[in-house]
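Excluded from the complex is one protein chain; the other protein chains are retained at their positions.
After this line comes subunit A, so read on.
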Amino acid sequence: MDDGTAIAAPQNVAEVEQLIQRLYKPGPATLVKNINDQLLQLQLSQDGWKLADELMASDDANVRFFAALTFTVKLNNDGPTLDDDTAHSVQTRLISWLVRLVQRGEGGLVCKKLCSTLTTYFLRSPLVWEHPLLSLAFSFQRGDATIESNTTRSADEIRDILPSLNELQLRVLLWFAGALAEEVSRVPANTPAHANLHTQMENIVKDASVLMQWAFQQQSTGSASAVRAEALRTYLTWINYAQPVWPRNPDALQYLRSLIGQASQCLFDEDLSSEALDIFRDILESYTTFFQPSHMEMLAAIVHNHIRPKLQQALLEQDPDGLPLAQLVIAFGCANIQQVVEQPDSGSGSWTVVKLHFDIIEAQGYPGDEDQLSIQTIEFWNTYIEYVNDTLFSKDSDAPDPPWLYQTRDVLKQVVELLWKKIWTPPNEVAKAWGDSESEGFKEFRGDSTDLMLSIYVLLGKDMLQQLVTLALRSLEAKQWRGVEAALFCLNTLSDNVLEESSSEDVVEEIFRSSLFRDIADFSQNIPSQARRTAIDLLGSYGQYIERHAEFLPDTVRFLFASLEMAGLANAAAKSIASLCSACRVSLTTELPGFLSQYQRFLESKTCDPYTKEKVIGAIAAIIQALSPESAKAEPLRALLVNIEKDVESAKQYAAEGDLEMAEVMGVTSLESLASIGKGLQVPEDVPIDIYDDNEEQAKKPSYWESAEGREAQQQIVGCFSVLQVVGTYSAAIDAACQVLRTGLTESEPGPFVLPTSVTVNFVQQCSINTPQLETVLSTAGMMITQHSRKDSKRIDEDVSSISKAVAGFCEALRQPDTDPTVAAECINVLSELMPHYVHVLFEEMSASTLTFILAAVQGADSMPKRTACEFWTKLIKPQTAAISEDAQQRINQVMSSYGQQLVYSLLHQIRGQAQRSELDYVCEPLKALLLHQTGTQVWLQSALADERFAIPRVTMNDRAMFLRQIMGSRSDGRKTKELVKAFWASCRGTVVSYG
């Protein structure tokens, strides 16, 4: 069908030019593609060289750019196979064009592209080009292409030429030098094929350094400044090249190091200082060892004499231009961290660095708002404390403390106090004017600051805790609530570490014995709600402390329940109730009746929403979990379940009235709350085990939850699933129902939510291919099978058989994996879980059509089913990891002899180019297993590789035979197999083996 975008093949150069011009104009995607295809054919044709040469003469810069691109395409395709004469001719044409275009004042677009093309020539030509920069410089001087003979030349030659070149010629030379460094850096340095290129660079750097030296000497005014700017960029590119390639080549590096002094002069140049600051920062951050001690001394002097006064002025004026200055100071500090820590008073600017970092945090303004610098300093302090901690932890425990430690502790205490002051929340009038970006920025700074404090705590320990508690109490006394809040915020972050040391409890006690919580609980006091929220968070964070000091516990929880009904505090209170009740469950069992009635009251309050409801019901469930014996749990649990049942009924009522939206809200809330109860009732992982109680008689005793009374509570839980009759078509409801089932599946002992396996089986059986979130249901079923595949767990053949039947039904309903790739992947995953313990069930229930379905997933385009299908076949091919019956093993052998050839064909279909790079790892797994464990693999591979359907023009029969030989030889080396597959896949796809 002609949609007006069909393109006829151009008949002459003028028509080609017109096509190129249309290509660069906006137009429909199909038109662009069609033009591109036509042009690509021309580029790849034998006349491509000639065409490129003719297009270079065009008046249109886009056409000239395309001409340079055509040279690149030809070089990429044919470069290595050119004969010497053609290669020489291409080189001459390219240089000649560049020289002539520069003479005519060509713009950057085409010149840069030609420099890149020349670089491609350098990389791809069979001729060695020893002095590319000298050749181009010579050619510029003489006005036409002049290729030097490959004899040894001195750097003086280029030095003599450079004064005769104009500014544009110098800039083009710098572009070319930069392009060389950039492109060669992507060539692997450790392969013999490419080693020569890198050896050549050791010579080229001589010319490059003379070129950059000359460029740095240009005047710092007018257009000559552009040459200096270009020299800076080229300099950075060469340093980036040198870093991985010349770590042990100080001679080559010296050519670049010798330019540091001249490059640093750009820091003083008004036009270049911003770029120079960025470049020096970049080198300090990524290649510290490029600078030798003498260079660091020089930079220290620049920081002290030149940057310090400018930065301090910028801080005073809140001038955003201070940012690059601060960044350089930070990078310099990090690069010199050993000196800064160990010789704080040395002449290398250590104290200047520390003092400037203090100044930055002390400056006016809120981080994220007008203060953009403080957040940057965190990186320096992180490096500082990391160095200190590393040094102290790696010294012998009986070795004396280093002499600098006293001063370091002092510095870090100052940092803590400065950060505390900096994270005070702003007054309302400031906060109200903030947008999302400012609020987020401030929040980020608080997070970064407290992360840093965690690292500092490792060194300062109890002293730091005392410092923060003192700051909190001092602020409390002064009713300075923002100061209190900031200190409590820090204490919250430290809670996990503080609670690990019982010796710190006396310091924490100062907070709990203070008037803090009395004041906070007094809702008549005008206290910022943020301070109240942070204090509530503190109760959650220090739950373990409160657990050990039961005297604080009841009042604390009562205060939290009271806060639960206060708008603005409800969420924080619910969160703290959840974490406190979970941590202190054993101590709170006597309070349970009170909490149950408080919960009933809360359900009537305005702050009761799905989030708070779910948190609090889970909290109460955690207390119920701590009751003993098990039978004691039933009554309070059933009291909680009554609330869920009410929600279930209400969802049904709404549905009957046609209010489906409310039916969904209530239905999903009921199931999510049920899951929250289930989670609360899970046995904590750190529960002590009574080793004397572990006798056989005890183990044989049936659990309360298997008795009639226990089953009744479980029936009540299962009854709540009836809400699915009205909300079963909603994803969130199915998700929540799966959550309920999962809470029991992870338990190792019987419990109220450890429901009979038939409940999960029924749930799966009630699903159809149209059930939303069917993949979650299947993964829940898979989880159940995994739990019952563990050593010593009860085998459930009958249930697994029912699930397998259902799964096979889903596969049949799907017909092909690509109908619903997610569900297909989960179906295959469940079947995979049957190996090894239910392998007999697998073969009872699995029909040929299911196996074909799994095979189709290997051959298909969808990643997820492909992955699980590859895992399935790998598991099947490898020896089973548990003993299986002879009959089952025979069935596996039969499957492999029937499907082996097809599987190999499907895998090769992926390897010949169907698979994406990201899929190769798992596509290799079944192949590796086949090579190791299936004797027929060589024949299957041979047959598949010879198949007509495998034919690809890029890969000859010889290539295929070579691949077969190599892959068979790699059978015992999985890594080698993977490498071979990747290389073969890249040849088939016509892409690169790696991206460097």
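As a working rule, a residue touches a chain if its C-beta (ideal position, glycine included) is under 8 Å from a C-beta of that chain, and two chains touch if they have at least 3 such contacts; residues count from 1.
The rule is short, and it goes like this: contacts and distances are computed from a predicted model.
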Name of the absent chain as recorded in UniProt (options "Actin-like ATPase domain-containing protein", "TBC19 protein", "Glutamyl-tRNA(Gln) amidotransferase subunit A, mitochondrial" or "Transcription initiation factor IIA subunit 2"): "Transcription initiation factor IIA subunit 2"
Which residue of A:590, A:918 or A:935 touches the chain not shown here: A:918
Contact with the hidden chain (one of A:76, A:502, A:631 or A:956): A:76
Residue of A:84, A:156, A:401 or A:440 in touch with the missing chain, whole complex considered: A:440
On subunit A, residues whose C-beta touches the chain left out of the figure: 36, 40, 44, 69, 72-73, 76, 116, 120, 183, 186, 243-244, 247, 285-289, 440, 443-444, 447, 451, 496, 575, 685, 913, 916-918, 989-992, 995-996
